[in-house]
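All protein chains but one are shown at their positions in the complex.
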Amino acid sequence: MLRKKDFAAMTPPMGWNSWDCWATTVNEGQLLANAEYMEKNLKQFGWEYIVCDIQWSEPAPHPTAEDVYRHFPRLILDEYGRQMPAKTRFPSAAGGKGFAPIAQTIHEMGLKFGIHIMRGIPRQAVHEHLPVKGTAVTAEQVALPNSISCWNGDMYGLNPAVPEAQAYYDSIFELYASWGVDYVKVDDICNTNMYPNHPYSAEKEIEMIRHAIEKSGRSMVLSLSPGPAVIEKAWHLEKYANMWRITDDFWDDWKLLKGMFERCEVWQKHVSPGCWPDCDMLPMGRIGVGFGNERQSKFTFAEQRTMMTLWSIFRSPLMMGGNLPDCDEQTLSLLTNGEVLHLLQHAHGACQIDRTDTAAVWMSEDDEDGSLYVALFNLSDELQTVACPLEELGVSTIKAEVRDLWQKKNLGIVETELSAELPAHDAALLKLTIQ
Amino acid sequence: MLRKKDFAAMTPPMGWNSWDCWATTVNEGQLLANAEYMEKNLKQFGWEYIVCDIQWSEPAPHPTAEDVYRHFPRLILDEYGRQMPAKTRFPSAAGGKGFAPIAQTIHEMGLKFGIHIMRGIPRQAVHEHLPVKGTAVTAEQVALPNSISCWNGDMYGLNPAVPEAQAYYDSIFELYASWGVDYVKVDDICNTNMYPNHPYSAEKEIEMIRHAIEKSGRSMVLSLSPGPAVIEKAWHLEKYANMWRITDDFWDDWKLLKGMFERCEVWQKHVSPGCWPDCDMLPMGRIGVGFGNERQSKFTFAEQRTMMTLWSIFRSPLMMGGNLPDCDEQTLSLLTNGEVLHLLQHAHGACQIDRTDTAAVWMSEDDEDGSLYVALFNLSDELQTVACPLEELGVSTIKAEVRDLWQKKNLGIVETELSAELPAHDAALLKLTIQ
Amino acid sequence: MLRKKDFAAMTPPMGWNSWDCWATTVNEGQLLANAEYMEKNLKQFGWEYIVCDIQWSEPAPHPTAEDVYRHFPRLILDEYGRQMPAKTRFPSAAGGKGFAPIAQTIHEMGLKFGIHIMRGIPRQAVHEHLPVKGTAVTAEQVALPNSISCWNGDMYGLNPAVPEAQAYYDSIFELYASWGVDYVKVDDICNTNMYPNHPYSAEKEIEMIRHAIEKSGRSMVLSLSPGPAVIEKAWHLEKYANMWRITDDFWDDWKLLKGMFERCEVWQKHVSPGCWPDCDMLPMGRIGVGFGNERQSKFTFAEQRTMMTLWSIFRSPLMMGGNLPDCDEQTLSLLTNGEVLHLLQHAHGACQIDRTDTAAVWMSEDDEDGSLYVALFNLSDELQTVACPLEELGVSTIKAEVRDLWQKKNLGIVETELSAELPAHDAALLKLTIQ
Partner (left out) sequence: MLRKKDFAAMTPPMGWNSWDCWATTVNEGQLLANAEYMEKNLKQFGWEYIVCDIQWSEPAPHPTAEDVYRHFPRLILDEYGRQMPAKTRFPSAAGGKGFAPIAQTIHEMGLKFGIHIMRGIPRQAVHEHLPVKGTAVTAEQVALPNSISCWNGDMYGLNPAVPEAQAYYDSIFELYASWGVDYVKVDDICNTNMYPNHPYSAEKEIEMIRHAIEKSGRSMVLSLSPGPAVIEKAWHLEKYANMWRITDDFWDDWKLLKGMFERCEVWQKHVSPGCWPDCDMLPMGRIGVGFGNERQSKFTFAEQRTMMTLWSIFRSPLMMGGNLPDCDEQTLSLLTNGEVLHLLQHAHGACQIDRTDTAAVWMSEDDEDGSLYVALFNLSDELQTVACPLEELGVSTIKAEVRDLWQKKNLGIVETELSAELPAHDAALLKLTIQ
């Protein structure tokens, strides 16, 4: 009984997203440079999406300390109020070609192309009374005046009570399909607790978007932001979306990384093909440029390994945040460990075995050969040994052959208990072949 | 140590407000008809304000079952983005005269004139980039894109971090002063719990408005809506405003009226000259016309007496909601009981003596002769006797001469206990002269 | 990778519980009368548990309008502070035999026996400083003075920081195993939001109880109350318990039944063998006797069918609340529809297809033959037709043979859409064989 949406994202999507490094300012050259790097260095490990994040229709983005978005910028819209890439930043979009040329270039590299949108219709279209394509109405008739984002001023939400609201979503997904878009990250829609006093119904907008994708005739991954998604609505997200953020924006801060263990704990039963609770982008390497806060990730290497280990065993989508052409060797090594990425793509049943304030243990099982994966995490600020009795894994055996996937070495036969001495904030990822 | 604001509203304001009857649709003829009725029938009892409620700059208001406001109407603005009365509804406003002619007419009757505004600046002014009077900036530079009302789509909040935001408020109060406005009801600003996820600071906007009033050089009563106001901010409201709503919109529904007893209980210590916690308009007589729900108030006469008694002893502002020219005799009798209104204007120290689910007792003290007022309320759905021992009033005497203010008759000497047999939802208001 | 707990309750438990009819007052005769009725009339349909609910150690329970529990009763305890059945009510318990004789009688009927306990240790044991079996400590050393139930005064919670707390739980489950108990309903432990200001850790007490069951050497179903369970802890409940209440106490009130649709919606992804979110007892037939409120269930027959349909397709445990010997024919017919109960025991993947304020649709799939079940619910107060397009079921076919399980008749071939005309609050349960 497969639903149509299930054919997209049958394994956790892997790619690069422009936000962590370029914020609202990414341009065509940067997108393509990342695509080229991915083609050469990462594609063979399963990385495939190049995603252009927010405000590509803003011709002159100018983040400041006050706000990453200009107030009331004049966006580039077509005659139907649909956002178009700003030529100032994406020259190939000239002549109304939109993102089609960039998508084509990326497809020719064997990669896929994704874009970001905010739910709703541009306020500018509403106040200019632009027509909704394929209908007799104008924008102000499908918009809800009080349905806005609390952090970005571009859009009004669409009114589910008005049939032409669906037509507007249909019109933009028709456009994205015509460009060759493979992945759409829809924002201001995932955390349905965000607007308690609103007429806005996130559920209805999600459903309208799913229908628009289906009508477009093109398979597109549907990714929802921002988090934290609401666990009571897990069933709805699983039904209509492919990935949804389970956290607020994630950055290179140990407190946030440690907090992710609680979020994964809560969401562990909701991971399945086509349904990926999303731990957000990986802020590794060179980031923060577009925010005026350029830096190498403040995460230590141990923390980055912990992040990659948790995301992989939990099966979060993996979206690299740092600018790929600037990757150093160490960062690259974390992105290209085939044995770890095999787990991401080919294990199931991941669950938390234990979590305290200072340590966590997760396990999952290989789809193909039934071997087990066990991740040991040191969440404390000091060197310590983290252990897990074999019986906690629910196996009756007393012996297993163990391989360390990050060290890429066999550790021999283990009886009764797995353990690893781990520096502060570090992790080990072990593969067990039961004897 | 009087602050300037204290010279306005030294007693609870009394008047008529257009909302309960006319919603967004009131026009010049209706305003003046109410003023004329007030001049003839109510003025001698202290009634003086005629207040024009929301959206007087909307040329074609059209409440529907869905929403009392049209979505994205084209408002009448002057060249500085200031709302002007729509000539379609207020013919005397033609030629840029605004509300000056209406104010003058009302003043000539010996009455005062009030208007409603939403906090902020019209979205229309922002998206049209209109200049802010007296500054070098345009509207989009002083507005906050995410600071909106959750129930009306006309405005953006002003950004307290930008000095020209104060200039905008100055420009509108300068205009209102020039028109001769005596009372301003500022909306979407009082319940500071309404927008928990907002960049919006209600406190700052209230302060900006107070400063604008002071700069205008004209004394105007500052009334804040909607409620419920937040008790933690009582000190701020007392410092900057003259009245503030302590409830959400109040209508002719016993449940709401019964609920008001709890609200008055909470706010009883925050009533003083210039500082009037506001129980909202009196939905008596003919109401609901502008909502497409014309009716005589659903309150029974007993309930109306309870309402008038509570508002009066608590010293809420009294703003009649029903259309005055349609007043019947009984309604008029409630508005013209001089002894009751004397209490409203000349008593102090009102406090709740007792409240249960079925009854309440309040008392206050006359400023002039030290006599006491006691209100007895039957909150149950059946006839019952409500009583109050004299010792609960804190008086050491054992005797008092009692007068019933609604019945206008003396009850003689009472010892040890006051009591009244009251029909369901009815009230008695007694004046005690201590022997 | 089966955990031990999984061998209990591989299908949703079905039985009778004493609470809805007898409250705190059930006695040996009533328990056995229900067991005999079950053996004769229900056993062949899968009903098997007879569960004795709260306060069986209270010798003289006396519910009043104020409180269903006496304050500070003297409970029957053994020398280790363990509650024992009161001989006044359970004569066979004399001589320290506890529930063993009753369990044996029930087992001889081919049925199973369950009991209720509150988490913790009797306050009486604590204030009398009774020893904890197998340890050198006394009761006050393992109890937490501030960990109590907010609705029953018998117990103190156990202190997870003290090792002998586990010993106390071990001592009671050892006793229950010796009696032959098959099912334990642990109360005051499931809704972990109930005690926000507490030192009490529900999770730890649940884990201690699971360990005590494992140590006891007897398989017992672990049922947790009261609800609503907290969805964020679903993973923990699935790991340690067999059933957990997803609602507060459920009674014969349409509002509560309608509300269950939202609860089932939220929990739909957390149903699996050994893991049964629990909609609570079925208040059908003769109930309320022990509360001094004897009555026939206030549910209409339509409402009872709706309840049975929802519980069955969702796969809630089925615990009859009415006194079985008093069952009328109609009630019995709802408990003995083999085709409906087959669905309860042998379908999977139940999910909500649609829910509005007036209707709901659920589906699931037969484990054995792959046929589909569709339940149509009329949640409105009027007769209406509830429909579901076949394409909403995710099947590509356009035809299905349909059987109505409550009416026990074949409806023939259906194309494109299922539908049923349903009286207010009624339901239809259909089985589809895809053509």
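Letters A, B and C name the chains as they come in the text, with residue numbers starting at 1 for each one.
Everything below uses one rule, namely that a residue touches a chain if its C-beta (ideal position, glycine included) is under 8 Å from a C-beta of that chain, and two chains touch if they have at least 3 such contacts.
Every value quoted in this text rests on a predicted model; they were computed, and no experiment measured them.
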Left-out chain, listing which of the shown chains it touches: B, C
Residue, one of C:G110, C:P145, C:P163 or C:G338, that touches the chain absent here: C:P145
Full-complex contact with the absent chain, from B:L32, B:M109 or B:I231: B:I231
Candidates B:M109, B:L332 or B:V395 - the one touching the absent chain: B:V395
Absent chain, residues of chain B that touch it: 1-3, 231-232, 234-235, 238, 265-266, 268-270, 349, 351-352, 365, 393-395
Chain not shown, touching residues in chain C: 66, 71-72, 123-124, 126-127, 140-141, 143-146, 148-153, 161, 194-199
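As a working rule, only the chains that are shown with their structure count from here on.
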Interchain contact steps from chain B to chain C (minimum; 1 if touching): 2
Inter-centroid spacing, chain B versus chain A (mean Cα positions, whole Å): 50
Inter-centroid spacing, chain C versus chain A (mean Cα positions, whole Å): 40
For chain C, residues that touch 2 or more chains besides their own: none
